[in-house]
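To start, the structure itself, in structure tokens.
Removed from the display is one protein chain of the complex; every other protein chain stays in position.
By written order: A and B. Residues from 1 in each chain.
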Amino acid sequence: MQVEKKEFKPTIVAFCCNWCSYAGADLSGTNRLNYPANVKIIRVPCSCRVNPMFVLRAFQRGADGVIICGCHPGDCHYTTGNYYARRRMTLLFSMLDFLGIERDRTRLEWVSAAEGAKFAATMNDFVETVTKLGENKRLEDLRCKKQ
Amino acid sequence: MKQIKLDSIQSLFKALSATRTLYLPVDTPAGADFKKYEDGVLWSGALNPNRSAKDFFFPQTENMVDFKVEGKTIEIIEPTRPDEDFVVFGVRACDARSFELLDKVFLCDPVDTYYQNRREHGVIVTVCCNKPAETCFCTNFGIDPTAPGGDVACWQDDDTLYLQANTKAGEALLNSVADVLAEADDSAADSVKETVKAIMAKLPIQNLDLSAFTEDNLLNLFGSEQWKKLSEACLGCGTCTFVCPTCQCYDIKDFDTGHGIKRFRCWDSCMYSEFTRCAHGNPRLSQVERFRQRFMHKLVYFPANNNGDFSCVGCGRCLAKCPISMNIVKVIKALGGANK
Partner (left out) sequence: MQEAMIKRAKELLTDGTVNRVLGWQKGGVAYDATPAVFDSAEALEQGFVYDDFTAANLSKYLVKETKNEGKVLVFLKPCDTYSLNQLTKEHRVNRDNVYVIGVGCDGKADVEKLRAQGMDGILGITAEGDNFVVETLYGNKTVAKADVLAERCVVCKSRKLMTYDEILGEDGEVIDSNRFDMVEQLENMTSDQRYAFWQNELSRCIRCNACRNVCPACTCEKCVFDNVNSGVANTAAADSFEEKLFHVIRAFHVAGRCTDCGECSRVCPQGIPLHLLNRKFIKDINELYGEYQAGEDTDSRGPLTNFTYDDCEPSIVHERGVE
């Protein structure tokens, strides 16, 4: 009997800022735009709320890709939060790359409250990229894998 | 006594690893480490690997039990106990003594079955030190590096390794590899022993005065003014405890995997701030108390409970590894002998 190979569906964690990107995700929903259901959104007050620990622990707990979405530079609800986030995440992503973690597993995108279409397109593209990479093996925690 | 030429020592390793897993010290760019033997792996001539051999019986982390939660039922899953037979080759006399001390802790009632299981599956082959270092002080604790313990003891001269079984398990091990060994005279290793003894006599810290470390003197030592000065520079890291062959404290933790619980134990260090944290708070609030605990345990509490055996084997790892070079020898010198 031929066993059908199960298609790999990556788990994506998306940290979305409350003021722009989360609203953007909402808009893409009300506009009935499609994006894969394996994107799990975590709402944060601002993209700069995302501590490097959040990103690493998302991978630990089973994420295959992590994306951070915030207001466009200049539009931060708290004026400058996303500028700090931009530096932090640049350095973090670079460090993960330095450790040999596939660099396509991490991404940062600016998505405004009006960009429902961009949100859906970004997620579709990111899911596709991570699907190609396959399962997260290099930053996994074996204990958290379901047997 | 048996013997084998050093240039054919690989045949001994091959024979030993044929029926069991063989671990031996191997040189790495960062110092020697115990590694699994595979074809072509070379035995390190280093005196002692970075980490002690206690890892084989008391690994840094060990699964104890898993819980699987489904609805209102909790399934308890016992982890499979490792059942591979193994040999640890190249253990020095100090580390070999550390197993006797660990046995006193783990094999008394209630028996630690995880440790016991590993002990039953392991055979220890010791090798006499041929190049003791300035950090060696094992003789202070009644250890004779020229007569190392373990199941099989070995001595090494320029071209030959001599082997002698100390226990039944050791005899069985030697019998199982008899093909590659030749007979040797029982006094064949005597000259090696003499050479090493001559070097031992020149070691700088061979005559530490331990007479002050008695149960009767406990309160004096505990209340000594010196602890503050001694611990002043201590960083509160766990290096000394983790490289120590006799430190045996551990913590039991539950890890939530998202779909169940893994209960595991991992080494803990009395140098850490959270070591004594309990429901009411933390009784050791500063590094002075934590530092004092470590040395009082090794030099006073442990011997008081174990027929006077100190919980130190003088391997010298903490002397070499402490980031600020504070160590048990400095503590003994400050508090022992004339200072009592």
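General observations
FYI, contacts are C-beta pairs under 8 Å (C-beta built on N, C-alpha and C of every residue); 3 or more make two chains touch, one makes a residue touch a chain.
These figures come from a predicted structure and were not determined experimentally.
Seen in the complete assembly, the chain not on display touches A, B. Touching the missing chain, out of B:His121, B:Lys193 or B:Lys321, is residue B:Lys321. Per the touch definition above, the residue from B:Pro82, B:Gly142, B:Gly236 or B:Pro283 contacting the chain not shown is B:Gly236.
Contact between chain A and the unshown chain involves residues 52-53, 56-57, 59-60, 73-74, 80, 83-84, 86-104, 106-108, 138-143.
The missing chain lies against chain B, touching residues 29-31, 33, 47, 50-51, 60-61, 131-135, 199, 202-205, 229, 232-233, 235-239, 241-243, 251, 253, 255, 264, 266-269, 272-274, 277, 319, 321, 323-327, 329-330, 333.
Quick note on the criterion: only the chains that are shown with their structure count from here on.
Chain A and chain B have CA centres that are 46 Å apart. On the side of chain A, the complex with chain B involves touching residues 61-62, 143-144, 146. On the chain B side of its complex with chain A, the touching residues are 255, 257-259, 262.
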